[in-house]
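For this depiction, one protein chain was excluded, whereas all remaining protein chains were kept in their positions.
Chains: A, B and C, in written order; residue numbering restarts at 1 for each.
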Amino acid sequence: MAPHPVEEYIPAGTWAFVEDKFTPFGKETLAKVVDFMNTEVYPALRVVDAQLPADPVQRWKTEIPIIEELKKKAKAKGLWNLFLSKAHYPEFGVPLTNLEYAVIAEILGRGMQTASEALNCSAPDTGNMEVFARYGTPEQQKTWLRPLLDGKIRSAFAMTERFVASSDARNIKTSIRQEGDQIVINGHKWWISGAGDPRTRVHLVMGLSDPTNKNEYLRQSIVIVPADAPGVKIIRPMQVFGYDDAPEGHCEIIYENVRVPASNIIAGWGRGFEVIQGRLGPGRIHHCMRSVGIASRALDLMIERVTDPTRKTFGKTLAEHGTIVADIAKSRAEIDAARWLVLSAAAKIDSHKAKGALKEIGMAKFVVPSMALTVVDRAMQAHGAEGVCQDTFLARAYAGLRTLRFADGPDEVHQQQIGQRELKRADEVKKRSADIKKKEAALFQKNGIKAHL
Amino acid sequence: MAPHPVEEYIPAGTWAFVEDKFTPFGKETLAKVVDFMNTEVYPALRVVDAQLPADPVQRWKTEIPIIEELKKKAKAKGLWNLFLSKAHYPEFGVPLTNLEYAVIAEILGRGMQTASEALNCSAPDTGNMEVFARYGTPEQQKTWLRPLLDGKIRSAFAMTERFVASSDARNIKTSIRQEGDQIVINGHKWWISGAGDPRTRVHLVMGLSDPTNKNEYLRQSIVIVPADAPGVKIIRPMQVFGYDDAPEGHCEIIYENVRVPASNIIAGWGRGFEVIQGRLGPGRIHHCMRSVGIASRALDLMIERVTDPTRKTFGKTLAEHGTIVADIAKSRAEIDAARWLVLSAAAKIDSHKAKGALKEIGMAKFVVPSMALTVVDRAMQAHGAEGVCQDTFLARAYAGLRTLRFADGPDEVHQQQIGQRELKRADEVKKRSADIKKKEAALFQKNGIKAHL
Amino acid sequence: MAPHPVEEYIPAGTWAFVEDKFTPFGKETLAKVVDFMNTEVYPALRVVDAQLPADPVQRWKTEIPIIEELKKKAKAKGLWNLFLSKAHYPEFGVPLTNLEYAVIAEILGRGMQTASEALNCSAPDTGNMEVFARYGTPEQQKTWLRPLLDGKIRSAFAMTERFVASSDARNIKTSIRQEGDQIVINGHKWWISGAGDPRTRVHLVMGLSDPTNKNEYLRQSIVIVPADAPGVKIIRPMQVFGYDDAPEGHCEIIYENVRVPASNIIAGWGRGFEVIQGRLGPGRIHHCMRSVGIASRALDLMIERVTDPTRKTFGKTLAEHGTIVADIAKSRAEIDAARWLVLSAAAKIDSHKAKGALKEIGMAKFVVPSMALTVVDRAMQAHGAEGVCQDTFLARAYAGLRTLRFADGPDEVHQQQIGQRELKRADEVKKRSADIKKKEAALFQKNGIKAHL
Partner (left out) sequence: MAPHPVEEYIPAGTWAFVEDKFTPFGKETLAKVVDFMNTEVYPALRVVDAQLPADPVQRWKTEIPIIEELKKKAKAKGLWNLFLSKAHYPEFGVPLTNLEYAVIAEILGRGMQTASEALNCSAPDTGNMEVFARYGTPEQQKTWLRPLLDGKIRSAFAMTERFVASSDARNIKTSIRQEGDQIVINGHKWWISGAGDPRTRVHLVMGLSDPTNKNEYLRQSIVIVPADAPGVKIIRPMQVFGYDDAPEGHCEIIYENVRVPASNIIAGWGRGFEVIQGRLGPGRIHHCMRSVGIASRALDLMIERVTDPTRKTFGKTLAEHGTIVADIAKSRAEIDAARWLVLSAAAKIDSHKAKGALKEIGMAKFVVPSMALTVVDRAMQAHGAEGVCQDTFLARAYAGLRTLRFADGPDEVHQQQIGQRELKRADEVKKRSADIKKKEAALFQKNGIKAHL
């Protein structure tokens, strides 16, 4: 049997375990994704850069033509909204498991933001579509979900706040209150990804709606805010390292007396926490898997560079110098090991829902970005100055990966949570030890051994 | 369906991928191994220590009673020679794949040397039995393989030489020459594991038999030497850190004019390299998998310790101090990720033979021991002085694991080999890049973009 | 005695060793630098950002007013050209040793590029002034050195080439040939720092002038090229992690049939290697010392952040979470240890010239940037998204520090060189061992010990 095309990008040994869990549709879709990447996405990546204006105003007003072309082609091939699992969203979804999509996401990750966008699988739209699909009223779905699913519009999710430690969402201060049949929103957010995009038509805004509720987790609500509602003021784009990530961007926004109809509430008053919990889990895995893809592509680029005969110094290719070969071997092993953490987590989501896979998700979350940063950093080092500039994808990838070490919870928080979960095994471990001690004591007695205390 | 008992020791998420590849016999055997560990092996571990005499002479003359008891029990339950795959050794083997045995080996690894010995699965006997099974004449098999398979005797493999960089086996100097119908052996070996054991009856000795052969890889032969042959002089036991690992030990041995019948050759003159190549592959995976088991048990012990309420300092359990919880989370993730490298390698051996799995084996080989050392070291640190002494298994495990970073090839060599294998992908990667560049050029032209050089 | 003001920024314990080696002038100057930083430089840093236009054309045509003000103030206080040691440049220099300047450079490093520029101590002008001071003809000195020393103009050093592994300078291809009384230059350079600055009037261009000379190290020459000479074409600014570092920038430049008078040669034909050797040594230390300052400032910022009561999550300040305190302790120790490598190297340059301090310089060169990157990265992580954006100096510092791991020789090359130097000690070490073995043998005999082989 011919090897599956994905074996160009992931090890046959890994695929051998995963293959059994793919449906024929899953395998076929994956093969089409690999082909689409090779024939359409990779060649387009530098076209995207070229079509984005340098002008600090114009770059925020531009729909990049090549991306719209890619979207059309992908849609025509059925490579569309693959992130949305039919098992969870029967009405809108695609018959792919999280595991199947995880492998697809790795392949997409190699094509950075462009690949995901081409297949209508890019954050924050993915999470927002899930929110609308799960919690939206028919009216909300018609107005917002449908055009999002069609790739006609884009969206933003406004949670993080300036001057507030909003990684603990209970600290969020943006005020959401009802006034008659309207909801009035006042708040100061930042790092609102996608808000800069001229195609973005809607923000989901999280805020404090019931500040005195005894249950801290019922104080927040999420409201639909049209991007062009009066009072939505985009202050500035935030930069990541020196990148503004136009046209999507990550914006600082002030919501000043923004008024929307009362019907724009998501899921109901006070259900903000519930909504974000569901939204975060699988998304984290998508990020992780894309990061594996980035690391894998960085390793390929490093291999290309260090074997380049025109790059000889002191009579040797880079590969013949010092520690390069060892770095490549380590990178290979680290990528392959980390990938398994993501695949295990994805499979666990399929079998136990995101809630039952928190440990696996958390481990992938704190391991993968650091792994990918290390691999990309080695590739940068092998490239010298070329590795940190606009001529390779490495520095930009590094910047993006770096944010994943704190986005959706910093590494340190995930480590604490996983560590605490492990500590919960203490009772079971101690019980086992006690059982063994008892049997050991019997053996000691039987064999006439005087136990040392 | 009830969870498989192995889920007490390996994550359900990992088991979910592996389970499909287990036969009912494999699952049942694994379950019996888990039970045997819990009921028989763990309680016996400190009995072994107690039954080993402290006297520097007597400790080398002792058959430890509890181990012989464990062997009887294991054999009675059919937990015997599980390392020997029927697929490769139809006459002698057990119907388990390498993957199935790999999981079993992890569980055995938790019980250190004792568990493996109880099931007649301990090195170097395992590799030696494979050699006899594959290359032995019927007579050799009757004399040596049968009692080895029965656990009646033990054996040694004499390769490493003092004063010689014998990790490059071409450097081996021990002289093997034929004189009439006898073979005469002269050489100076060390680190010959098992040679100290009173039950060891046979050494397989590798030496230079055809020093002028043009093909460097046909210069070496392997000869069967009875342990009590005249001229076999055990000089001293080597220590690993401060451990002598009695009664097996790792011995320095001088072979002085040792004479054996010419029929004692293995496989034929000049086939030494061929024999050791086959011998090393799967054994490396066994070591790796046992190392995962050791790391996993060390983490359990660490969890027990840091939650011990009697260990409070400054009013807090250790788990509540500083970086302990993060260390536990990292250990959990590192164990789970590294295990996959071994499982992937084991499955690859099943599908492609050891030769087709060299990359996977090599990655496991340089990743797992370091991982396990790190995890054990963290557990030692959490135990303070108790962690480095004879009262836990940690320091002894550390010493053993430390040797795996150079035994059967140092990490550095494996990294070089894996790195070089990755570099072989350079042509494929460059071809892909060239294809993309061509398509990119077309897109540039079509879109009126002037390529930057 | 009152503590010296520098103890605000470097540990008293370090200062205690260093103080003895400072002259009164050195101590006074250092004190003035500390004061100038606190009163003038720090408050100006964000003014610089604000005065730099966002427009992609204008930002390259702007002299930033606040920097010119700072320069005037610094010059008035005698804080000017402090990098230029009178011991090496009696005619132009300042009576400070390399060690004294190293401590000053750490303090300046805290103020990034702005501080160095304010005191006319910024690369590449510093190295270029040294070149003119050492090798310049009186005419060259009058035309170029004098205005550089006065801070009236800036300069560039054009060595790195595109499409060439120019870290081995023997690979440099730019053609330099004499035609009558003119020199004609043709070549393709990139990463030419400072070339974007409207104040830059001169480039020193290294190229191949005698390609067939048997001595590879006599094939290169360096030529003075006025920035506005016909044929000097600035292609584009290179970015470092998205930063263009305008207005200085790092430019890609094509020199196309550029013609300059034959008298524009530096030091004489074929002396290019000699010139760059001298140019690199102390400059590396300046970079290292500034990097220590950056790390030190990042640690201060981290301390400020993690103790900020408004940043509490889950009821605790960041400092009370997980591994933060340990990270701070490690950062403190790593900064203090690495600083010593730089100070030792600086002192060695003072006593043995740069050539006699290559080992010390090399060690500082590969240790300090990695250390600083680690410290800055921890500070970024503690800041979350704020740490990677334009609102702190961290991400920009990270990008700059990252280039130091390959600029002026990648870490790997320095490690190889230091390692090789250490290996030169082998003979001495072996001789010592042999002496000991002889004495040991005598003791063995005297004490009736039978040596083990």
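Observations on the structure shown:
The criterion applied here is as follows: contacts are C-beta pairs under 8 Å (C-beta built on N, C-alpha and C of every residue); 3 or more make two chains touch, one makes a residue touch a chain.
Just so it is clear, the model here is predicted, and its values are computed rather than measured.
Within the set B:184, B:280, B:388 or B:426, the residue that contacts the chain not displayed is B:388. Of the candidate positions B:134, B:177 or B:402, contact with the unshown chain belongs to B:402. Contact with the undisplayed chain is limited, among C:13, C:138 or C:315, to C:13. Taking the complete complex into account, residues 54-56, 160, 163-165, 167-168, 171, 190-191, 238-244, 250, 310-314, 321-324, 380-381, 384-385, 388-390, 395-396, 398-399, 402-403, 405-407, 410-413, 415-416 of subunit B touch the chain not shown. Residues of subunit A in touch with the missing chain: 162, 236, 322-323, 325-326, 452-453.
If you put the missing chain back, the residues of subunit C touching it would be 11-14, 16-18, 20-21, 38-39, 42-47, 50-51, 65-66, 299-300, 303-304, 306-307, 319, 324-330, 332-333, 336-338, 340-341, 343-345, 347-348, 351, 357, 360, 363, 366-367, 412, 414-420, 422-423, 425-426, 429-430, 432-433, 435-436, 439-440, 442-444, 447, 449.
The rule we apply is simple: only the chains that are shown with their structure count from here on.
Compare each chain's C-alpha centroid with the centroid of every protein C-alpha atom shown, and the nearest one belongs to A. One rotation lays the C-alpha atoms of subunit A on subunit C, and its angle is 180 degrees to the nearest 5.
Rounded to a whole number, the gap between the C-alpha centres of subunit B and subunit C is 49 angstrom. For the pair subunit A and subunit C, the distance between mean C-alpha positions equals 38 Å.
Chain contacts: subunit C has residues 322-323 touching two or more partner chains.
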